[in-house]
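Before anything else, here's the structure in question.
Missing here is one protein chain; the remaining ones are kept as they sit in the complex.
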Amino acid sequence: MTGFVGAVSVIVRKDLLVEARTREILFTTLFFAVACVLVFAFGFVREGRAVSDAASGILWIAIAFSGTLALGRAFERERHGETLRALLIAPIDRPALYVGKLVGILILMAAVEAVVVPMVALMFQAPLFDHALLMIGLLAAGTVGFAAVGTLFAAMLMRTRSRDVMLPVLLYPITIPVIIAGVRGTAALLEADGLPMARAWLAMLVAFDVMFVTLALWTFEPVMTE
Amino acid sequence: MMKKIFPVLVVVAAAMFAYAPFMILAAPYESTMGLVQKIFYFHAACGMAMFLAAFVSGIGSAGFLFSKKPSYDRMAVAGAELTVIIGLIVLVTGPLWARKAWGVWWQWDARLTSTLVMWMIFNAYLLLRRYGGLGSEKLAAAVALFGMANVPFVYWSVNVWRTLHPKTSVIPSLQPGMRGPFWFCVAAFLLLSIVILMLRTELEKRRQELDALYLAAED
Partner (left out) sequence: MDFSSLRFVDVTRTFGRRRALSRVSFTAEAGTITALLGHNGAGKSTLLSIAATLLQPTSGRVLYGDHPGNGSAVLRGRIGMLGHDLYLYPELSAAENLRFFAEIYGLTDVERRVARGLEMAKLIDRADDAVGGYSRGMRQRLAVERALIHEPRLMLLDEPFTGLDEASREALRQRLRMARAAGTIVILTTHDIAAIENLTDATVTLVDGRLVA
């Protein structure tokens, strides 16, 4: 029997190895995120310039949309060849399977955000990195919250009909606090004296993360077994 | 016991609804809004009924996820359907009132937004049960659980978000003459909710029994 951390580590390494071979999810998600930013930017252009305070909203919407896509694709991989079944039969703690997939998605999203965030900062002249640590904190906490719920839902929908459309239908209402906190936190960060506000939003995101990761760990096994 | 109480509850609820308009008519006018304010008696009562229904669904979902007993699942689906229907009443009567009273159809304040989000989550619950195929009852239960855990966060976020914008109070403090009709309507709607929940869980129980009969008939 493998330990919890050992199982998580093996699963994460396998996911990174598979992704390294094709880089398919990374490239398509990245491209989609960039396309999102562009489409929204054009939607908010006024007098030939993008509206400056649209930056934080556009950033987080791009993260949410591209994250949903990445989640769907990541689990589609485990559906092909039914490998998820093999993992459920394996002698690991089922929650370790959840954490392993979650970490994989987080690494992928971090890579995407590493490109999209500077891009948004540049295109909208938004000094997102003046308070780099706080910005990274918001991004990390927000992405964890989104991915924590998303990984559980994507896993549990694997045998469900209409799963492609069901994932956003279920995920978006529940991750609304993440979006609000991310957008308002980033916007506060861009304002002159908005730092305390930004920190408050960060605190809420951390509370959300703790709550929902715990809930997901708790419900993963009952939901995945019959 | 449940079966005996049921007709009594129906009669009492019906009587309360028959009497309610008279109470509302007799209640004093609110100083600024006049007649329009009276929609509040049903609107606020529906709001409370909606939260009750959502709570019932949440408990049923948690119970079903962890104990797998079908009785919990019946509670969960009955509560979810009731939440969606009463929620629709809340979300329609609210803007109708707001438009007349304050000139806007909608406002992004904490209470309205979390009500809307919760309504959407239970819609998603029903969509999953309907279109998800086999085994979606358990998945939907997880969604309901996550949805319930989510509501305080939505409320808090929108509250903080809104401190930067002017707030208009949605429910004014109640004048003495209004308290009677208000609590009467609340009781009427809660009673109606209980009646509907009992009816719906019974319907679900019959459906499950029908499935069992189909199976037995194969032997």
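The first chain written gets the first letter, and so on, giving A and B; residue counts start at 1 in each chain.
Rule of thumb we're sticking to: contacts are C-beta pairs under 8 Å (C-beta built on N, C-alpha and C of every residue); 3 or more make two chains touch, one makes a residue touch a chain.
From a predicted model like this one, the values you see are computed outputs, not experimental measurements.
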| message | Which parts of subunit A face the unshown chain closely enough to count as touching? | response | 1-3, 6-7, 10-11, 14, 17-18, 21-22, 80-83, 85-93, 225-226
| remark: Listed in rising order, the subunit B residues that touch the chain left out are 134, 211, 214-215, 218-219
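By our rule, only the chains that are shown with their structure count from here on.
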| Centre distance in Å when subunit A and subunit B are each reduced to the mean of their C-alpha atoms | 32
| query | Which positions of subunit B touch subunit A when the two form their complex? | reply | 65-66, 117, 120-121, 124, 127-128, 131-133, 135-136, 138-139, 142-143, 145-147, 149-150, 153-154, 156-158, 160-161
| remark: Contacts from subunit A onto subunit B in the complex sit at residues 149, 152-153, 156-157, 159-162, 166, 169-170, 173-174, 176-177, 180-181, 184, 200-201, 204, 207-208, 211-212, 215, 219, 222-223, 226
